[in-house]
Structures are given as C-alpha cells and as structure tokens.
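My questions all concern the structure below.
Missing here: one protein chain of the complex. Every other protein chain is in place.
Here the chain labels run A and B in written order, and each chain numbers its own residues starting at 1.
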Amino acid sequence: MRPQTSNPPAYTEYHPRWYRPRVSVYWWLGDWRYLTFILRELSSAFVALAVILTLFQLRALRAGPEAYARFQQRLHSPLLIALGVVSLFFVVFHAITWFNLTPRAMVVRLRGRRLPDALVAAPNYAIWLVVSVSVAWLVTR
Amino acid sequence: MANTLILEIQRYSPERDAEPRFQDYEVPVHKDWVLLDALNYLKDKVDGSLTYRWSCRMGICGSCGMMVNGEPKLSCATFLTDCANSGSKVRVEPLRYFPVVRDLVTELTDFLGKLKKVKPWLIRTGELAPSSGEFLQTPAQLEHYKQFSMCINCTLCYAACPVVGLDPVFVGPAAIALAQRYNMDSRDQGAQERIAVLAHPEGIWGCTFVGECTRVCPKHVDPAGAIQQYKVKAALEWLKAVVMPWGNRPSKEASSAAAD
Partner (left out) sequence: MRAAIAAAEVNPKLSIAVVSKVYPMRSHTVSAEGGAAGVVKPDDSLDEHAYDTISGGDWMCDQDAVEAFVREAPLELLQLEHWGCPWSREPDGHIAVRAFGGMKKRRTWFAADKTGFHMLHTLFQTTLKYDPIKRYDEWFVTKLLVDDGRVQGVVAVELMSGKVQAITAKAVILCTGGCGRIFPFTTNANIKNGDGMALAFRAGAPLKDMEFVQYHPTGLPFTGILITEATRAEGGYLINKDGYRYLQDYNLGKPEPKPVLRSMELGPRDRLSQAFVHEERKGRTVPTPYGPIVHLDLRHLGEQVINTKLPFVRELCLKYQNLDPVRELIPVRPVVHYMMGGVSTDIHGATPLAGLYAAGEVACVSINGANRLGSNSLPECLVFGARAGKAAADYAGSQAMPNGRTLAQARDEQRRLETHFLRKIGGTERVAAVRDEMQRTVENSAGIYREASQLTKATNSLRELQGRFENVRLDDRSHTFNTELQSALELGFMLDVAEAIVQSALQRTESRGAHQRTDYPARDDRKFLAHSLVYRNPDGSSRVEYLPVKITRWPPGERVYGQVEEHGKEEAPPAVPIRRAS
C-alpha cells in the first residue's frame, strides 16, 4: 500500500496528480457490516477453543471418574464459565452465518430451476437441530 | 418534506489543492429527481467546475458510481428523497479504494487491467466460421451463467470490498465474476487457461467472503456467489489433480455444466 507522503509533489502542467487515500488500520470499525464480518472471522478462534475444550473433556473421560471430576471442578472457575458463555455465543453466531452463506457457494438446481436460498440453508439448520437434540438427550440420560 | 437539501461534495483539483476538501451546495428537491439531476443542476447553473462522470442516466452504462453517505451507489439510481432521510446533509465522495483524478472522478486503468487479466473472451480450441451456424445452447444452459453476464463495470463492488482496499493487487469481484461468466458458458473451452490467474492468492483465494460486493451491486450479479462457487470448483480440481494426476482431463464444460 503506497503511503501518502507528507509533502506531496507540486502539480506539474499536464501531469495528472492522483490522490490516493490511505486505508486506515481501523477500517473495520467504520461500518457495522465490516464489524460483523470481522466478528464472524474471529468466531472461528472460539470454535477452535470449543473443540480443544471438548478434546480435554474426552481425555478426562478416558482417564477415569476422578480425573473427570477434577476436570468438572476446573470448569466451575468464573473465568472458564465466562469463556464458556462467550464461546457459546460465538459458536452459534459462526454456525448461523455459515449456514446462511452456504446457498451463495452451492447452487442447487432441481428440474432446471434454482432452489431459493432458504431451502438450501434449511437442511443445515435441520441437521443441526437433530444432532443437538440427540446429543443433549444422550448427555442428560 | 423539505424543498432543499445540502450536498456536501468532495472537491479536488490537483492544480489548486494539495488534498481533497469538502464544499457545500444547496439543491432543490423534486420527487423524481435523482442525485445526478441535482449534480447537473449545480454544474449547469451554479458551479461549472463540478466534475463527475455520467452518460446514460438509466443505470446501464456504469459511469456514475460514487459514495453517497458512505455507500457506493449509482448517482442516476439514487433518489434525492431517499438520501435526505438520513439527516440534513448528504455526503458525496468519489468511489472508495480508487485513486482520485479530480472531484468525483476515479482512475480506472488498474481495474481495466484486471478485467483483461482474466481473459474475458470465449476461448475455443478451433475456429468455426459463422456460416456454419450458431452453437446450440439451451435456455437452461444460458440461465446457468446469465446472472454473471449482467455486470455493467460500474466498480461499486470494488468500492465495497475491503480486500481491494487493503490489497490492491487483488483481482476483485467484477473481474472474477466475469471470468466465471465465461467458465460457465457451455460454449467456452478455456477454463484451464483462466485457472492460472484465478486459483491464486491474487485471485479467488484473496477473497474472504465479506459479501459487500453482492450487496451493493446494482445489477444483482452476485460476484460473491461467483467467487465462492469457483472456490469449491477450484478446490475439487486441485483434489482431482492430486488424487488422479494422470492424463489431461478435457476441461469440458459440456459435461460439468450439465452436472451442475
């Protein structure tokens, strides 16, 4: 990115002197849509965090009931609870934005006509619901 | 409804100014006036030095793009009554992320270079004389790429895309959508030739799917969709090349077009 020099050269006749505005480092704060985009990208970090947490949970499960109990204790710390809530929000946000964007990337045609976006996104939500309900039932049983 | 409106217009004359500045003008508001009508009124009657591009005034030539209250818009398609809602002044600036030549006029050589780079013409392995008749193409095959052929080159998508702003070598939404228009045309045989330009960090992989380009496009071309669809295709092509590296798969769209 060519930076704007502090003393731009003087205009010479018949030579165009274009103005090139610099893009600020905080470009994403200027527009709520850009901010939403950045948050969406950031949410992948929290998805990764959730996956790592689940891996630790599985390891604790394998190690036996005391190890699992210790693991549960650690999860009760206020920091991890806060982190958990924030992660939940971001993971849901990630899922919703991802499902809504799927129709843009995958064009499904049935009998020559293009399926409307909602119908392409809907199965994703449906599967999400089914899986979530199944897992919840398994865990609470 | 007020009968006048203040337009805060960015002015820049390199012979006089070191940097752009803003100038306020008052314009009458009529129910069917668009921003372009207000600019013409100012140029004809108030200040002849106000400089901007326009031609067809019906949203098909793509000359009159500018930022209106921070949004890229065609000035011939923006009613004054719509701008006025958001406050007392309407801010009019040249399209973002382009060098500014003068007032509201941007520099487009770079953009045209990007268009040329993606080889936006029908590539065929052999030449056939026109007298042999037309290539057959069913309405379904036409519909396949038709949306991407609607681009009027107004560059509003470039003004909306932060990647273009941050990384000037990014080929950009309109160019990729145009390449896709040819890739998906059942008569074209040049998808392989375009891959070198497209499947590249400067091409589709530079795109982070912000989606602003599709939102601002006045012709509903959906360049973001074109890019993401191409990402899927390019990834599959790469996988095929890795898993089955033998033979030159005929890059034929007749089969893939029917399959899509």
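To be clear about the criterion, a contact is a pair of C-beta atoms (placed from the backbone, for glycine too) under 8 Å apart; a residue touches a chain by one contact, two chains touch by 3 or more.
Please read these numbers as outputs of a predicted model, since none were measured by experiment.
Residue B:A77 is the one among B:I6, B:V29, B:A77 or B:L166 that touches the chain missing from this view.
Subunit B meets the missing chain through residues 13-16, 32, 34, 43-45, 47-49, 51-63, 77, 101-103, 105, 107-108, 112, 115-116, 120-122, 128, 130-139, 141-142, 145-146, 149-153, 178, 182, 185, 187-188. Annotation for subunit A: contacts to the undisplayed chain at residues 13-17.
Just so it is clear, only the chains that are shown with their structure count from here on.
The mean-CA centres of subunit A and subunit B are about 27 angstrom from one another, to the nearest whole unit.
Of all the residues in subunit A, the ones that touch subunit B in their complex are 1, 8, 11, 16-21, 23, 27-28, 30-31, 33-34, 37, 41, 101, 104-107, 109, 112.
Looking at the complex, you find that subunit B touches subunit A at residues 12, 14-15, 18-20, 70, 96-97, 99-101, 107, 140, 143, 162, 165-166, 168, 208-212, 214-215, 222, 224-225, 228-229, 231-232, 260.
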